[in-house]
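Below: one structure in structure tokens.
In this view, the complex is presented without one of its protein chains, the others remaining in place.
Naming follows writing order (A and B), and every chain is counted from residue 1.
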Amino acid sequence: MLELRLVQAASLKNVLEALSVLDLSSEVNFEFSGTGFELQAMDTSGAALVALLLRADAFNHYLCDRDLSMGLNLADMANVFRCANNDDILTIKVDGCPDTVMFVFESPKVGEISYFDLHFVDINRMPCEIPEIPESEYQAIVRMPSAKFMRICKKLSSVGDREDRDTVASISVDKERVDFFTSGKAGTSTIFCTVGKPKEPTLIEEPTLIEMKEKVSLSFDLRYVNSFSKMCTQSDQQVTISLSPELPVLFEYKITEMGRIRYYVAPRIKLQNEVDGMQN
Amino acid sequence: MLELRLVQAASLKNVLEALSVLDLSSEVNFEFSGTGFELQAMDTSGAALVALLLRADAFNHYLCDRDLSMGLNLADMANVFRCANNDDILTIKVDGCPDTVMFVFESPKVGEISYFDLHFVDINRMPCEIPEIPESEYQAIVRMPSAKFMRICKKLSSVGDREDRDTVASISVDKERVDFFTSGKAGTSTIFCTVGKPKEPTLIEEPTLIEMKEKVSLSFDLRYVNSFSKMCTQSDQQVTISLSPELPVLFEYKITEMGRIRYYVAPRIKLQNEVDGMQN
Partner (left out) sequence: MLELRLVQAASLKNVLEALSVLDLSSEVNFEFSGTGFELQAMDTSGAALVALLLRADAFNHYLCDRDLSMGLNLADMANVFRCANNDDILTIKVDGCPDTVMFVFESPKVGEISYFDLHFVDINRMPCEIPEIPESEYQAIVRMPSAKFMRICKKLSSVGDREDRDTVASISVDKERVDFFTSGKAGTSTIFCTVGKPKEPTLIEEPTLIEMKEKVSLSFDLRYVNSFSKMCTQSDQQVTISLSPELPVLFEYKITEMGRIRYYVAPRIKLQNEVDGMQN
């Protein structure tokens, strides 16, 4: 039996709204356990992975007496939450009925209770095979406001060919500066972000912070990061970018007092003929 | 001869804007008489009917010396009104010219007068055959803010298959509660609206009121109600839903001090094989 209760539906509504900007497979697995629940889903192209974690203590009531894997259509779920008022009291329940989850939104202020029964998606049809991603040590970690990161991605896209799914972007992290770069049909785009100087803390709005063991420079497909940069769960959100030469780039958003969303993007290895092409 | 004058074009502009969310036949008949004018139009599918009534006293000047039936293209008319300023002085005239109506919008403040001559639509080409709908006694009447009704329709739609034109919704009215229900591909959606209790009048925002002779439960195609629920002529608008077992469901909006918009939807009779299907 599963029973979750949130006195403000808004927080979960915002998380689902944020996920909906990503180009995810529509059918995803929610994994419930005693400590909270996780959702892992591949980008439709298979080169990026999103991992959502919400902790049990993020809920006002959380009861899960055995591990439960629940296939759901993410778009249907987002549709249901889109109708909710921010201050609805939300209950999520899996009980007698073996293949249905019930979402109950109570709005006592307007005298309204709404019940949504969503069918499970048959587990055999799930497009699974999601790789295990171990916790890792990274060579460099960059932290900046997500609004700043979104603006930078927009600048990178502005010279890229929007039709070209192969536009590559790169991030280079040094002690005092993060550089973003891309090259497209129209030309090139380079953005330097300098860290806030310790002695002039008030001079920089939207500061960039860098923790670094050694310089790292990684390339990846711009289009993955582009959609991720548009995610927003709250207004003062920060994004953390973790980089190591051998690993997928990790973009992470904390969800205040609830959990986090991680987004892993496979690094792009330059093929020899691409390198040759660039030298010509 | 016909001559109407409104010192604030806004009120008629809002009515036309409201009608434009409905999927009506584009060519409609306006019926002018000494007491006001009416417009009746079928939904393009033929299963819903809208009936607008504006009273003569809604106008600052109203002269109609003989009954006049005027076929007009509703979309063209809405285009013309969309250009008007809210405080334009509007004159509608049919005079010498037998197949044209003139709309004059005067904006003395900006030194501008605009004349629009719209051709009548040939009456022989009108897709008429609109059924007479008699005034009826209803078994149950529900009244709620139209914003609340729109939200409920959105909730019903959220589990329906948007592509499926056959999604059925139902309303059940009891003494203290109205229930809305639909079932779609993704699952089911049920909304309970409780009436404001007489002893706690201030506790419920957006109260639902019920007048009832006996319990009624009716089904109809969700898509008709869905578009109607988006209509809005003013911010504090109320919708009245009237139901009787043998009759079309009637949704009605009052237009303050001008008239009303009625929307009739044919009830859906469950076929025996549908009932059988539901029992399996």
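Everything below uses one rule, namely that contacts are C-beta pairs under 8 Å (C-beta built on N, C-alpha and C of every residue); 3 or more make two chains touch, one makes a residue touch a chain.
Remember, predicted model here, so these are calculated numbers, not experimental data.
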The one of A:86, A:136, A:190 or A:256 in touch with the missing chain is A:190
The listed residue (A:205, A:236 or A:257) that touches the chain absent from the view is A:205
Touch rule applied to chain B and the missing chain gives residues 73, 76, 79-80, 82-83, 100, 109-119
Where chain A meets the left-out chain, the residues are 148, 151-152, 154-155, 158-159, 186-196, 203-208
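Going forward, only the chains that are shown with their structure count from here on.
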Dist(centroid_CA(chain A), centroid_CA(chain B)) in Å evaluates to 43
